[in-house]
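Partial complex: the chains shown occupy the same locations as in the complete assembly.
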């Protein structure tokens, strides 16, 4: 069930059978010469919606702009500051928890989001902790590449040149889902350099075409389809386990 | 051109021929017994993407969560506080202006967003004003129902019972674009009451099924299609006029 | 009854007979060659205090600095950023609501304040909405020129050259109330240009003497007196209606 294509009454019904929701969350940022700017929010959206076809889960709208300050020197990147991102995630959580959702899983598509998402969870939990009361709900962060089996499959598909940004696995996923938007380019060097991530202009100086450690030429729609199918299955199990987890009294 | 399906290099190319971008912005909130929770962000997204099919315009990802505090008593609504919303809009603008966009048009789908969006514009302009420097870029807020001719068409289609929330015009648009998600219900009363908008529980007490002044039963995919076609044409003209507007030295 | 000239015990007494208060709110900003910097906060203060002479209403101190970032390139303008303004309005409301005021009407004198004031109301309501409780009080924004009959009278008095900033109507009001502070100047052009409002330096480039669309030479103390008298009567009715409005359980 996709929340944005449902009515409030349908969500009220869903809440009678489940208190769990998944929020795809990513970033809109450069992904090298051939990666789509939307890659990092498209991937978790694609996976979550694929999972939704096979199970009675509820998928929230996609949180599509994340923490991508380091990509701002490349046109098309849109970023929130961490403080803004944390405030916004908090308001999403407070809205959903107010409706009675007790397990909120963020399916994340961008490594640069992780710290801010975790900080946002703590910011929300802190409201309960400082007030000396129970929150009554729990959040979980799950990167799609950490879903059970997915990392293994990606390493098998791309034993070299996977890298950490504009990776063949994420590009393969968008190729599978959006075959009309497959781009091509020559990569020089074939495998991009690696190194630290700091502010935007330093980033662009280190990584002139935007990739980090990756060879996206290895991506293919088929490989993307394999990843999506596996990730979707694992997500359904992950949600079930999270739903079933008891919170201590 | 859809920004999220483009590469950074394609956006860099676009910036050589235009400095204008349109950002669909809305809200995810209850829309009565039959309106989709995503209605207010789907409508501007649908219109902007329709326009993009006929003109060389650049459409940003959709800003899908807005200021909907008054709808929070209905399940599925997700809202930012005004302060969070203003901060987030500001970061979107700063990101886009940093790439060289000089005209940023927000195509809005939610009346409750207007005050916060305008306040966000002023917050960003104030940075330049307090610093005693020119901003170098301009924002414009455009509600889709205010696009040239659109209000007239809606009034013609729905002379009574249009109302102001869960209106037949917005529901018709989603029916046209998402025919698989058309819902039906009995409306009691046929035309919903009207009144002021305050906090969420008062809102629900006033408007038990979520509608304000509307009779959504009048919506049809065909009427929605007419609205979208007209709105898309007007949007293209609006963007052209905004692009052409000279900023004084 | 003017709150600032009352004791706390007198306010406690007032609260036994009424839960309604009016807050004049405006801005301190340039008003063209002849308009007073205080025009926008003086007008609602003048009208509210005139109304107070004829009815048992309670007038709060005037909120005299608003959102005027676009006027900062003219000396004497003092502005809050929207975020600061929203925070401050919120604290005023929370203070007054804490005393038991249930209807708080802001009588506004500055168009540039509207978005931030509405956003501030939503920010305060959101506290209740996110907490799942009723607020127990309501705010209303009322621009003095929107009081019943006032716009009509102004259009009758100034059929051309009313404009939207440094208007003859607002200047007439200050002329009537502060006859010792009437200024004169030649206007070139007689009717100022119109256009969009953005940041301060662009504003000054567009509107070199600060006026927008107006010919303030038409102002006179007599016309101002007519406007004040009518506005004061309408305000009393507006407050009575707001007081009488029932809030749903």
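Per-chain residue numbering starts at 1, and chain names A, B and C are given in the order in which the chains are listed.
Heads up, the rule we're going with is that contacts are C-beta pairs under 8 Å (C-beta built on N, C-alpha and C of every residue); 3 or more make two chains touch, one makes a residue touch a chain.
None of the values given here were measured: they were computed from a predicted structure.
Trainee: Total copies in the full assembly, please; the file places 3 of them.
Mentor: The entire assembly in this structure file is built from 6 identical chains.
Just so we're on the same page, only the chains that are shown with their structure count from here on.
Trainee: Is it true that over half of the residue numbers where subunit B touches subunit C are used by both copies, so same, or is it different?
Mentor: Interface between subunit B and subunit C is built from largely the same residues.
Trainee: Taking the mean of the C-alpha atoms as each chain's centre, how many Å separate subunit A from subunit B?
Mentor: That pair's centroid distance is 25 Å.
Trainee: List the centre-to-centre spacing of subunit A and subunit C in whole Å, with centres computed as mean CA coordinates.
Mentor: Centre-to-centre distance between subunit A and subunit C: 46 Å.
Trainee: Could you give the separation in Å between the centres of subunit B and subunit C, each centre being the mean of its C-alpha atoms?
Mentor: Distance between chain centres: 29 Å.
Trainee: Among the residues of subunit C, which ones contact at least 2 other chains?
Mentor: 130, 132
Trainee: Tell me, which parts of subunit C touch subunit A in their complex?
Mentor: 130, 132
Trainee: Under the definition above, what is the set of subunit A residues touching subunit C in their complex?
Mentor: Touch residues, subunit A against subunit C: 91, 94-95, 98.
Trainee: Could you list, by residue number, the parts of subunit B that touch subunit C in their complex?
Mentor: For subunit B paired with subunit C, touching residues are 67, 69-70, 72-73, 79, 81-83, 86-87, 112, 114-120, 122-123, 125-126, 128-130, 132-135, 138, 140, 196, 198-202, 205-206, 247-249.
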